[in-house]
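Sharing a structure, written as structure tokens. Questions coming.
Missing here is one protein chain; the remaining ones are kept as they sit in the complex.
Now for subunit A:
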């Protein structure tokens, strides 16, 4: 699949939501742990060799599942192949929880669901649609009816789920 690699590289240089040096293991069987600078920017997770400016790779964080892996580590897998896991090792349980939380919130889909939820809540309290001021109240992507069953990256009981 062709993609605009230069823009993706530029994105990897943007300020990150979260960045840290972590141990990383690729999904292939028998892969070894490597130190990588891991950087979360919008819905992409970039990973760099610690002394290089260009990322080795990027993961688009949509339709993914972030799971805790003992001890103090986590894994990312994707719905189309749940056994294929990218594994990360943190230096502490606290760092691990921080990353898991951030990665679960990182998807566009999560952001969209939050928007729909807030919109609905504000409408309940004020009787007004807060999206009107932005001129986006009619967009199909923000309608309550568009809420899908929860993706694997979110636990059950996410507020606003249909």
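Keep this in mind: a contact is a pair of C-beta atoms (placed from the backbone, for glycine too) under 8 Å apart; a residue touches a chain by one contact, two chains touch by 3 or more; residues count from 1.
Rule of thumb we're sticking to: contacts and distances are computed from a predicted model.
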item: Per UniProt record, name of the chain withheld from view ["Proteasome subunit beta", "Sesquipedalian", "Polyglutamylase complex subunit TTLL1" or "Histo-blood group ABO system transferase isoform X1"]; value: "Sesquipedalian"
item: Residues in subunit A touching the chain absent from view; value: 1-11, 14-19, 42-43, 54-60, 62-64, 68, 78-81, 94, 97-98, 100-102, 104-105, 108-109, 111-112, 114-115, 117-119, 121-122, 125-126, 130-136, 139-141, 146, 148, 155, 157-160
